[in-house]
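All protein chains of the complex are present and in place, except for one that has been dropped.
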Amino acid sequence: MSGTFGTLFKVTSFGESHSKGIGVITYGCPPGISISKADIQPQLNRRRPGQNRLTTARNEPDQVNILSGIENGLTLGTPVALFFTNRDAKPDDYKNIEHIPRPSHADYTYYKKYGIRSVSGGGRASARETIARVGAGAIAEKYLSEAYGVEIVAWVSSVGNINACNLPVNSISRSHVDKTIVRSGDPKSADNMINEIEKARKAKDSIGGIISCVCRNVPAGLGEPVFDKAEALLAHAMLSIPAAKGFEIGSGFASARMRGSEHNDRFVKKGDHLGTLTNNSGGIQGGISNGEPILFSVGFKPTPTIGRIQETVDFNGNNVSLAAKGRHDPCIVPRAVPIVEAMAALVIADLALRQEAGRSIIQ
Amino acid sequence: MSGTFGTLFKVTSFGESHSKGIGVITYGCPPGISISKADIQPQLNRRRPGQNRLTTARNEPDQVNILSGIENGLTLGTPVALFFTNRDAKPDDYKNIEHIPRPSHADYTYYKKYGIRSVSGGGRASARETIARVGAGAIAEKYLSEAYGVEIVAWVSSVGNINACNLPVNSISRSHVDKTIVRSGDPKSADNMINEIEKARKAKDSIGGIISCVCRNVPAGLGEPVFDKAEALLAHAMLSIPAAKGFEIGSGFASARMRGSEHNDRFVKKGDHLGTLTNNSGGIQGGISNGEPILFSVGFKPTPTIGRIQETVDFNGNNVSLAAKGRHDPCIVPRAVPIVEAMAALVIADLALRQEAGRSIIQ
Amino acid sequence: MSGTFGTLFKVTSFGESHSKGIGVITYGCPPGISISKADIQPQLNRRRPGQNRLTTARNEPDQVNILSGIENGLTLGTPVALFFTNRDAKPDDYKNIEHIPRPSHADYTYYKKYGIRSVSGGGRASARETIARVGAGAIAEKYLSEAYGVEIVAWVSSVGNINACNLPVNSISRSHVDKTIVRSGDPKSADNMINEIEKARKAKDSIGGIISCVCRNVPAGLGEPVFDKAEALLAHAMLSIPAAKGFEIGSGFASARMRGSEHNDRFVKKGDHLGTLTNNSGGIQGGISNGEPILFSVGFKPTPTIGRIQETVDFNGNNVSLAAKGRHDPCIVPRAVPIVEAMAALVIADLALRQEAGRSIIQ
Partner (left out) sequence: MSGTFGTLFKVTSFGESHSKGIGVITYGCPPGISISKADIQPQLNRRRPGQNRLTTARNEPDQVNILSGIENGLTLGTPVALFFTNRDAKPDDYKNIEHIPRPSHADYTYYKKYGIRSVSGGGRASARETIARVGAGAIAEKYLSEAYGVEIVAWVSSVGNINACNLPVNSISRSHVDKTIVRSGDPKSADNMINEIEKARKAKDSIGGIISCVCRNVPAGLGEPVFDKAEALLAHAMLSIPAAKGFEIGSGFASARMRGSEHNDRFVKKGDHLGTLTNNSGGIQGGISNGEPILFSVGFKPTPTIGRIQETVDFNGNNVSLAAKGRHDPCIVPRAVPIVEAMAALVIADLALRQEAGRSIIQ
């Protein structure tokens, strides 16, 4: 069980969906950063269940408790611990699946791994776990914002077959993204996306989607080749989010169909430094940020917990018909937007500290 | 600079393309595993430059030297060190790019990171670095084969717009894959792929492609949620390979267009355990292997070093026309097949040891 | 700030003496271990302030809260989080030292490190931090007890110039140690030790001491050369305890005065395995446990916070006379006994899991 992510800006999380709560410890946040609940709560609210008609009915206020590491509104340089109480857990919802591993959920694999079953089936394989990521990510973002002016904005770039179009990646903001409840950043396609989600819900089904993300003002030089390249850590971070199935940096899989002459990002002079004319690299070359916006996408599968009857077998191999009772989102991606942003912030903050470590001599 | 990958089965690599050689240390390989050069050399040969007309002319024999950790053909449990001498380095090829960062290569970012330039421009951002991965991966594979019977086979599933079809993932073998020099595993499409690569070469250009991989006989229970999920470590490993731009597990990005009822893998009884009827999960659920084959794909961009003239700027921002002289592959993917297999083996071996660690009580 | 210890059995702690509380997360405890508050609270009570006349008057009930990782009395294999609320913090006690770094305390160095000062002066450099160690150690001990029958017992082997004598290391138990409030395990010397402590207290002063520890039934084979030798990890663990100044394994510094022929532990047959006649090795040879009892000692300095007036300077370098008002122990060692036991348990549990990891092939 690895509950720790990062090398210097390191987060450690704990908690099951039916334990007393979910918590997260952030190590390595530099001292003297101004952090209050007001820096953390907004992203938690964007992740919160029950925020609008597209989300699960599980109702958790998800108010952040700061347990340590901050005094008089400033980080001490010591571990910052956040805790989120579980209030609306309904263990009874899980009674009917006590002996049935839900298809494409973690019930079966957790049992094979640990030899024991938790009340909620899949132990920590619950969307509730992601509250810890969002809490810690908000701290990372505040550090990155104060130290470098980094801005991180994610949006829903597709739901099912509906795609968002024409997003202004150099200027898009969270408030722009939040103009529609589906968080597509593209009002034109939003209604179609919402419609797609509503259709899935009515069918007691779920639907997948894609989230794209831009990180602006990331300084050049971040990334630790050859194994901890910036895109490798981003891929690690994103694929650790529940339901994530794919990751692309910059041109991604489309690059596989291109010629080098078409794909290469030509250098140009931008003020006192070099930049690139195009950004197929997604802001990363050779595993190291080049100063251009970092651009990536994450594909999410449809939520496996659905109300429709599924033919499957129980733990003993007997045929059963399963209709899940647990509360769930018909489409996870609108709520996953702040999770993607949080994980991106954790990766960049960690790489920033790692880069700071050795540069005293250089400069 | 992170040259270390893994938690228990841990590899550490070193060496630039113009240093005395490339080396790799493998920690944590259990004692008593039978390993000789014959277990390592075949994969090195598949990665070797100059092996056929599709690859760069750089000619390196790439014979493995075992420096430590093995006596009388058995691992001692101590670190196994492998070393590969560099013979055919041609620093003169790099003279004309001393002051010009190659577009979409690592010259610019290495300079921004380290404040110093290596002879070869991009320091360790060289395809030559991957020999270390293949050497260490062969050791991991031998362990996985002896301990669990794991089989790992990758192939080129696309080059440019040409796709391989109808691959038998439950039985495909390396010798089958190697029937064509493009390693597509699909003789029908191979000629078209080779043709696509030859066209790129003639145009002094390069072309991208996709590699797919299957890992069979991986026991259920491997993966360390919530941050070191099996697919997250695979994504990390794959995106750390030079030129990799995207990663998909199982249904990948296609899942984003699906409904849950369509995507969920229904459980069925398979002998004395449970399996799934379909495998959209790609063998991993909730971050933990479920016993089905692990399936994933990696997208690679076209090699950035091309002979065609590119308009760009030098480090001072002056306009220049650049025609690279370094030897390079017109398409990296046929040689990247053993690299993908190696990185998969490193991830699975590490997760296997992590799972072994705590199971004494369970069983 | 490193708040994490261990590789597989890993603990992460947080909290200042004046934050909402102190917490600790234990990762990697195998699933299925029976753990309840009753396994944890006794050691916390032995560490608790205010337990008898030898200790500080700070009064904390130190009741453990289990926040996650345990259901129905069994570990799930997921992170186990413990939390201890701070109740009796008295920030006013620290007002007079706001501008004065206490001699031999951490006030000055924390300020130099972080550039910021916490309410309590030294941030996490508080004896209160050790409650996290004791909580996590109790979990490690339960695992070691169930898996291997390991027994860990520490005692106060000296206070000032008074030494405990003739301890039966093969049979000494915690209840035997607790027969006197000074925890010397030697009733004869206990009165003299207590007397020494009372004299220090009356002089508004403090006094140092030594704790010795035996770990019985540790299986042979634990320890990870060449850098994570068993004694190296024990030394690391022990010197991380506040006020610890020295560590010895087995014969320790006395070995420096001995000849090899005198010091070597001759092997003898003990039932179906080999043992040693003497135990100068302290149960560890070449960094690996040999099956004999592990024996070590830890030297502790006198508490730096004393009521006697000390001539020193403030942060600006002005001469001042300082008489500390904070509540403190005249001698830390009786309360440090469970801390030493806890840290030993964490080291051994971690090494046990690391050894389990690779042994499937061997056996």
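Letters A, B and C mark the chains as written, and numbering starts fresh at 1 in each.
The definition used in the following text is that contacts are C-beta pairs under 8 Å (C-beta built on N, C-alpha and C of every residue); 3 or more make two chains touch, one makes a residue touch a chain.
Given the structure is predicted, the values throughout are model-derived calculations rather than measurements.
**Student:** Quick check: which displayed chains does the absent chain contact?
**Tutor:** Looking at the complete complex, the unshown chain comes into contact with A, B, C.
**Student:** Using the touch definition up top, pick the residue from B:49, B:77 or B:242 that touches the left-out chain.
**Tutor:** Selected residue, touching the omitted chain: B:77.
**Student:** Tell me which residue among C:35, C:235 or C:345 touches the hidden chain in the full complex.
**Tutor:** Missing-chain contact among the listed residues: C:235.
**Student:** Tell me which of C:209, C:293 or C:334 is the one touching the absent chain.
**Tutor:** Of the candidates C:209, C:293 or C:334, C:209 is in touch with the missing chain.
**Student:** Taking the entire complex into account, which one of B:5, B:27 or B:247 touches the absent chain?
**Tutor:** Once the missing chain is taken into account, the touching residue is B:27.
**Student:** Pick out the residues on subunit B that sit against the missing chain.
**Tutor:** Looking at subunit B, the ones touching the missing chain are residues 1-4, 10, 12-16, 18-23, 25, 27-28, 31-32, 65-69, 71, 74, 76-81, 83, 113-116, 118-119, 123-124.
**Student:** Which subunit A residues touch the hidden chain?
**Tutor:** Residues in contact with the chain left out: 7-8, 28-33, 77, 143, 146-147, 353-354, 356-362.
**Student:** Extract the touching residues of subunit C with respect to the undisplayed chain.
**Tutor:** The list for subunit C reads 1-5, 7, 13, 101, 103-106, 108-110, 112-115, 122-125, 129, 158, 160-161, 200, 203, 205-210, 220-229, 231-240, 242, 244-253, 255-269, 274, 276, 280-282, 284-291, 299-306, 308, 310-313, 315, 317, 355, 359, 362-363.
In this section, only the chains that are shown with their structure count from here on.
**Student:** From the Cα centroids, identify the chain that ends up most central relative to all protein Cα atoms.
**Tutor:** A
**Student:** So what's the Cα centroid distance for subunit A and subunit C, whole Å?
**Tutor:** 39
**Student:** Centroid of subunit A to centroid of subunit B, CA atoms only: how many Å?
**Tutor:** Here the centre of subunit B sits 26 Å away from the centre of subunit A.
**Student:** How many angstrom between the C-alpha centroids of subunit C and subunit B?
**Tutor:** Their C-alpha centroids are separated by 45 Å.
**Student:** Among the residues of subunit C, which are close enough to touch at least two other chains?
**Tutor:** Within subunit C, the residues that touch at least two other chains are 28, 31-32, 77.
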